[in-house]
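The complex appears here minus one protein chain, its other protein chains still in place.
Naming follows writing order (A, B and C), and every chain is counted from residue 1.
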Amino acid sequence: MRSDWNDIPDEEFRATFRTWVDQNCPAHLRYMRKQRPLFNEVAEWYHALAAKGWLAPTWPRQYGGMGLSAAKHMIYVEEWGRLGCPRIPDHGIGLVGPLLIEYGSEEQKAHYLPRILSGEHVWCQGYSEPNAGSDLASLKTSAVLDGDVFVVNGQKIWTTLAHCANWIFVLVRTERDSKVRQKGISVLLLDLTSPGVRVRPIENLRWEADFCEVFFDNVRVPLKNLVGKVNEGWTVAKSVLGHERIFLGAPTRPEYALERLRRLAEARGAFDDPAFLSRFARLRLDLYDLGSAFERYAKVLRAGGELGADVSALKIFTTELYQRITEEMLTVAGEEARLSDDLVAGDIEIDAMNLFLDSRAPAIFGGSNEIQRNILAKAVLHLPG
Amino acid sequence: MRSDWNDIPDEEFRATFRTWVDQNCPAHLRYMRKQRPLFNEVAEWYHALAAKGWLAPTWPRQYGGMGLSAAKHMIYVEEWGRLGCPRIPDHGIGLVGPLLIEYGSEEQKAHYLPRILSGEHVWCQGYSEPNAGSDLASLKTSAVLDGDVFVVNGQKIWTTLAHCANWIFVLVRTERDSKVRQKGISVLLLDLTSPGVRVRPIENLRWEADFCEVFFDNVRVPLKNLVGKVNEGWTVAKSVLGHERIFLGAPTRPEYALERLRRLAEARGAFDDPAFLSRFARLRLDLYDLGSAFERYAKVLRAGGELGADVSALKIFTTELYQRITEEMLTVAGEEARLSDDLVAGDIEIDAMNLFLDSRAPAIFGGSNEIQRNILAKAVLHLPG
Amino acid sequence: MPKLMLDDPDGTLVMLRDSVNGFAARFPGPKALRDRRGRGGAMDPQIWSAMAEAGWIGLLLPEDCGGAGLGLREQAVLSEALGRALIAEPTGTASVFAATLLGGASSGAERSRLAAGMASGEIVAVPAWTSGAKPIVARAVNGSIALSGETRFVEAARSATDFLVVAQDADGVTLLSVAADAAAVAISERAGVDGAAIATVSFSNCAVPTERVLSRANRSEDLLRKAILHTRLALAAELTGVASKALELAIAYTSDRVQFGKPIGSFQAIQHRLVDMWIEGEFAAAAVVNAVDALQSDDEDAAQLAVLAAKARAGEAAFSICRRAVHLHGAMGYTDECDIGLYLKRAINLNATLGQPEQLRLEFVERESGLSRGRTYG
Partner (left out) sequence: MPKLMLDDPDGTLVMLRDSVNGFAARFPGPKALRDRRGRGGAMDPQIWSAMAEAGWIGLLLPEDCGGAGLGLREQAVLSEALGRALIAEPTGTASVFAATLLGGASSGAERSRLAAGMASGEIVAVPAWTSGAKPIVARAVNGSIALSGETRFVEAARSATDFLVVAQDADGVTLLSVAADAAAVAISERAGVDGAAIATVSFSNCAVPTERVLSRANRSEDLLRKAILHTRLALAAELTGVASKALELAIAYTSDRVQFGKPIGSFQAIQHRLVDMWIEGEFAAAAVVNAVDALQSDDEDAAQLAVLAAKARAGEAAFSICRRAVHLHGAMGYTDECDIGLYLKRAINLNATLGQPEQLRLEFVERESGLSRGRTYG
């Protein structure tokens, strides 16, 4: 058995990882326009990672993961991004795995974890509902116990990639009358091929469907698919994001967009206009300083610390910077800003409109920036209620 | 007796007014650095206007005013501004006069109005208190009736030009226990030379004192100095601003500041920098469009209509534009932005720091921009409570 | 909501607004816009004929060639109402630009044919001209005129029956019409953000009979300048309508959407943002009214400045209001099913047509300071 990854010096780990990934991630999958490819579109890469044992960076090695520390995991994510590897449907790896490892029964771990690694189970996450978005605790999808089976009724929405998943881990209300709304919620593992499940993809502004509505009509879920204790799912649900919250604030998207802006501006001669240069300089420095701010939190993780609520600063800044960069692309595009087709810039094509529209999403998802500011006001600045 | 001003065509009125003012407003008082000169500093101009009968533009002619319509009054104010005439201490003309004309007794009108015109009485306005600013109705200065005399105790603050005034019209609480906080408030006319009054000027960021604290320690005010009914002063107090609310949104200050910015930029060669030109163009167009927006409300007045709450849009825009222009001045000033002294620009001096600091005030006074936005959200957009 | 405040002594403007509302009930803008994508961006002939029937196409055509003899006030109000209703046909170019060119063209059979056809909806006359680009060259060859060159960003090219071509000949600028199905005309389309196709139209030594000349040098230059001026005004008005409706949708959504037991529109941060959006919308409307007023004076310089300001302000306001309105719709705003995204896309198209705000602002200050009196167009 190979040695512990965490004992290898950072730069050696980085080089090892980078070399193998560069050699093994198929070229046609690099720098995909799609932010969220379907499972089938990236299956070969998924299986290659699994075969190498590098699919689950943070799972303990006993479950087939790499057991990386937060610091090593950051390197893993950074190199992945730099090499333009596609995002794989990662709810199983990133959410269900950690959830089961912390709260699942031994049977659940033994059954589900290998099937995530093999790609037999493709997972999605059933949290939001039409009237429970920012205010998740007001969710209404119900699960009523009938013998040793939960009967689930209700609807989820914004369920990313549900149309290529066959399993969903779903937050349901199992107790209707509790005074504290966070009580009475449970987490179930639900087979999407069960009778009574209907999935409807929702087209987004970019004319792609990467999220769905999922309807449950008397869907029967065995009691053994309950994770943790009944009515105490809120804690389970909220726990799945640990140090990974830092990645919501990673500079990846604005970095990519700024490079596209630079190329477009070069092709259009915009750098000859000092007024553009002045606006570009502001964006460039925002990105540079975002790197410094990201490093400030990464240091905490490297030192073995935990992140506080203050890490939300990164999420707000990076998502709004991404928007400002793509808005500038439309200014540089001039009359061509009217096109949804990509813009020709020398020998490459720049997906200006695709990026502009894509940049609308991150300021909403993962907790809207307004919610993040509310949290910071209370948890960090301790402002009065 | 001369004919009704309102029967004269607008352009003829404008020309008549402009010619006389240009000939009679002393040159050394034009374009003063001080926004709020003291009475003595501008007394000669005050008396000249009074002698001509042009001191009180909106008072009815029977009280010695010009009886101007809102439309004619706008011309009066515009020309006054264009000729760089100084602001005179105008609480008597603009506030006390209209207040007495609407709510005062015949005796009060006969006694006070002529003394305003003669300059014998110089007025200030006692509304705000240390804990009653935006939330004016929470005022605490008390007046207790003792026979036919009110005994006044408490403190006012931000009382503009109290140190050159000899009278104050003051909002006091005459009833402590009413449930509606707006009830139980009265308006008194108070002689500042009375025993128990103390006035303390407050220096502002520009090292000038244009407002004061006023302390009342058992000050005795005759009952006959009550305006309107006791405990019903809130309506009186709120009524004094009618169509004049439009002037809070007048482009005067940003107009002046932009011209100074233009001169400074010319002297510093900033127009050779297209990045500056681009920022300047935005400010210039903001000012131009402010003119169009102002005209939209002025048309309502000219047509004899009344202004709604929506006129606050002008106040917000003009005060924030004023700030952005003066901030740009500091950018153009470069290392010289460190100076509080005026900047030499060719053969003139530009008071960049003076304007920058002055521009901090209008976004606060006259109802902070936050309060204006609250009002607009409710009264114009009808957003839920 | 922000709205063009114009005197309406005889009620014409109210009637225009009412008729657009009635039209929108029959042909809902968002549906038509979605349908257009399914057709690859081509116009819906039924909608365009209905608009012609309503008297909206070529509204600016003078009475001497069958027009309604209505003016820019009416056009501004019409465009604003179309913007609000998201009736996203190419009104700015195939009606306002075309009618201004034809209205000032020399009298003659071709002008009459085109004007009558436009007004009846049988002819779709699409201007072929690109701001700042290499002009189309016209040469006299064997008693006809040969055109060579290309124009970019042509709307509704595939639906055109005739192109109104602004070309350069030895004497200056000439204006002529070209049958859209002429052999030497090639159309290459790209997808526009709001579903309309945007084309490059090329003329390869395309022979045009001299009867199709509509106006010659000097006069054509004035005409072109005037057409740009009128079209920018119409675009500004349409943008104001788009902005106003997007704001209305955002207010309705946030007043309705409950989270944490309260409508999100009751949260102060949302309220203040909506107020700022409203102020921008009000300023856009005021700027357009100012431009309408200025165009009715004799001072062309003043009119140019006012129109530049109006298009810049309305474009910026519409883009910014729609962006924020999308955000205020939360996840719903990021879906194609929700109308608000269509307003954003329409705003982007109109804002990018005939000059984005930055460019227009710079032109304004240059014009005002007399720095570059030499430039005529764009």
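Annotations
What we mean here is this: a residue touches a chain if its C-beta (ideal position, glycine included) is under 8 Å from a C-beta of that chain, and two chains touch if they have at least 3 such contacts.
Given the structure is predicted, the values throughout are model-derived calculations rather than measurements.
Interchain touches from the omitted chain, evaluated on the whole complex, reach A, B, C.
Of A:Gly147, A:Gly304 or A:Pro384, it is A:Pro384 that touches the chain left out of the display. Considering the whole complex, the residue from A:Gln23, A:Thr193 or A:Ser292 that touches the absent chain is A:Ser292.
The chain not shown here is touched by just one of B:Ser134, B:Asn218 or B:Ser239, and that residue is B:Ser134.
Contact with the omitted chain, checked across A:Arg14, A:Arg263 or A:Arg284, is made by A:Arg284. Remark: the omitted chain is touched by one listed residue; of B:Phe39, B:Phe215 or B:Phe365 this is B:Phe365. The set of chain C residues touching the chain not shown comprises 267-269, 271-272.
On the side of chain B, touch with the chain left out of the figure occurs at residues 128, 131, 133-135, 138, 157-158, 202-205, 207, 211, 275, 323, 327, 330-331, 333-341, 353, 360-361, 363-365, 368, 370, 373.
Touching the omitted chain from chain A are residues 277-278, 280-282, 284-285, 288-293, 295-296, 299, 310, 313, 316-317, 370, 373-374, 376-377, 380-385.
Here is the rule we go by: only the chains that are shown with their structure count from here on.
Rounded to a whole number, the gap between the C-alpha centres of chain A and chain C is 41 angstrom.
Residues of chain A in contact with at least two other chains: 275. Annotation for chain C: residues 358 touch two or more other chains.
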